[in-house]
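What follows is a short report on a single structure.
Note that one protein chain of the assembly has been removed; the remaining protein chains are unaltered in position.
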Amino acid sequence: MKTLGIDIGSLNIKAVVLGDDGILGTTIVPPGDEIEAGAHKAIEAALVEAGLSHNSLPVAATGTGAKFIPFIPQQKAITTCLARGIHYLFPSARMVIDMGAESTTVLKVNERGRIADWVNHDKCASGTGLFLQQMAKLMGITLEEMSSLSLQAHARADITNTCAVFAESEVISHVHRDPPTPKEDIVAGIYASIVSRTISLCKRVGITKDVAVTGGVALNDGLVNIMEQELGFKVLKPKSPQMVAALGAAIIAKETAEKGPK
Amino acid sequence: MTTIVHKSEVDLLIRTFRMMSRMNRARPEMRSSETLYYQMLAEYYSRIRNAREEGKLLAAHTVFFPTEMLYAMDIVPMHTEMTTWLTALFLREQAELLAKGAELGLAPEICSPHRGVAGIFGLNTIPHPDVILWSNLICDNTAKSGELMMELSRSPGFFLDNPFQNSPGEMRYLVDELKDMVHFLEEKSGKKMDWDKLAEMVVRDKQEIELYREISELRKAVPSPMSISGYLELLSADYMFPGQPEAIQYLTQLRDELKMMVKQGKGAVSSERFRLMTLFVPPMHLMSSLGRIFEEHGAVSVTEPLFTCWSEGELDPSRPLESVAMKSFLIPERRSMYGPLSEQALQDIIDSAQQYKIDGAIYWAFLGCRHTCATVKVIKEVLSEIDVPMLTIDCDIVDPTVNSEEEIRDKLTQFTEMLEEDR
Partner (left out) sequence: MGYLDMGYLDIIGLKVPTPDHFRAVNHAFPKTKEILELKRQGKMIFGWLCTYVPEEVVHAAGILPVRITGYSQEMELEDGNAYLYINNCSFSRSCLQMGLRGEYDYLDGIVAGSTCDGARRLFDLWVHYIKAPFHHILSVPRKYTERAHGLYYEQVTMFKQHLEQYLNIKITDEALLQSIEVYNESRALLKELYELRKLDKPPITGTDTMEVLNASFRMPKELFNHHLRQLLAELAISGRAYPSRARLMVTGSVMNNPQFIQSIEELGGLVVTDELCTSTRYWSDPVVLDGRSPLEAISRRYLSNFPCARMVPSDERFDRILQLAREYRVDGVISQIIRYCVPYAHDLPVITEKLKRANIPTLALDVEYGTSGSGQIRTRVQAFLEMLETRKR
């Protein structure tokens, strides 16, 4: 059976086509002005990649924007989908750290790929994808440059403030210091402060191994590297960490289809 | 300092409550207890409005204050936090109140109801209180707010020092503090304490606590009969009319309605699927939205161990002063928010989770309430030992910019999906 999962995020729409032997196609498109149109575009592209011509696959949607695409009636919470997606990729994962554009969510997953608990930071911008973008802009580099720079750091600049607004002013003062703090150390400092806050969130539900990272922010190798140092062990990282929720949605579409109409 | 009484806000509140009460009466599907509730609110603020004309002393006081003492002295109480909530809730004036609080120099970390309290005093939108009464029950905010209120209103005040633990010496201390307060109020009002009247109120306090316990019992039924949107109403009865006929009438009516529903097998939501425990208080401005959201998800709040479960203990009308002191040790909030975090308090939460057959718990982590939030992790852990998941929602109970209906709906969807998967 082939199914389709779609994750409508605030920065990107992700779609996954899932077959019996694995993932057949994936796409990421920006949502554009019209979420519904964007969703159609993403689905079509994923189908093309999977070598399918028309869309009659069972489908499920997730993500903050899912409620704006009523043409997909089956909708599931992002946490449920992340749990399913990660279980498919890494059955040993018991905890997922999902670092997305607007919030960070930590969830616990049981041995059946069911979510057992979760906690998120949504009242705080620091540590999110948007925050990282802002920091990169402030330092005049790209997100990719940021990631590779951090791997060359000799030290971590002190970024102690927990509030995004103040963290920004700390970064500015590092940039303008005489002599300026080396860029790589500033980046390492920013990553370290994000990691520390994220681990604090993990501790609220209790850290359980194996730990997997997902979401767009997990694409930063430098950040994941620091996270592993701070946790004291390796984390599981999917090849496409931002696709996991869409994958989970495709799995749920499959489960529902297999159960048959109620 | 001006002594002009600005009546407009209070008039507006009274008019709103009367209107709500009339609207409810006109709709047969509404519960009569709700009509009574709005009548109660209207009555409460009418007394505040008329205090001066009737030659009565108006006393502004902080939350969990033994207002039986005031009623027995024919003094009109004005609950400061409750007035802030209601102004915020019904007149949608949170923004102005909070802005005024900030202008007075109060840091954003001071809890929003208390920034709002300073706001209502600073804006002079409530009748001018003749005296300020405050106590350290329930937190540093209440302990610290009195002097600022005195400064802003230029009114004399009395601080009731409510001891931390329940030892015989501390009980004696509280009784003596209450006696001092009587002297203070007798001097300010020129009226004597009517001890017989206070004894009558203690009789009704006993009745009231008994009604609260009965209501809690009824909510154990499957399906459970009370909606989350009735939570604030339930609390208000004791906050505003402790030991007064109004509270007894309202609670009796509510109990009878719930009893009837239980008998008929009717629940608060049309299809009960998730029985939830509520910890702390949801944002006030979302109370009615919550009713809808819970209905959509088939969720019902069956118990609030931190707010609606009274401690064991009996009052003795032959010793009214001691009973009033005793009551302040029985109130549910004291156990969770003020007293030491005992293993017994945690055991009580486990017990009620089991007795009420809950599927999950929601902790409304009000960021202004520091000592309550300090229990989030401990309570989550004890609940998880009995396999009850707990969702924590960071919130503000007064400031509407912190949480939206959409956010709460999304979170409840996620939570109920999780509970569903567990089945």
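Note that the chains are named A and B in the order they appear, and that numbering of residues resets to 1 at the start of each chain.
Here is the rule we go by: a residue touches a chain if its C-beta (ideal position, glycine included) is under 8 Å from a C-beta of that chain, and two chains touch if they have at least 3 such contacts.
Because the structure is predicted, anything quoted here is derived from the model rather than measured.
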Listed residues B:136, B:323 or B:352, member touching the removed chain: B:136
Specify the residue from the set B:319, B:370 or B:409 that touches the hidden chain. B:370
Against the chain that's been left off, what residues of chain B make contact? List them. 104-107, 109-111, 136, 139-141, 143-148, 151, 159, 161, 163-165, 167, 169-170, 173, 176-177, 340-341, 365, 367-371, 373-378
Chain A residues touching the omitted chain (full complex): 160, 162, 166, 169-170, 173, 193, 196-197, 199-201, 203-204
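Going forward, only the chains that are shown with their structure count from here on.
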Chain-centre distance (mean CA atoms) for chain A and chain B, in whole Å, is 41
Please output the residues of chain B touching chain A within their complex, sorted ascending. 376-377, 380, 384, 389, 392, 394, 402, 407, 410, 413-414, 417-418, 421-422
Chain B partner contacts - residues on chain A that touch it in the complex: 64, 76-80, 114-119, 122-123, 204-205
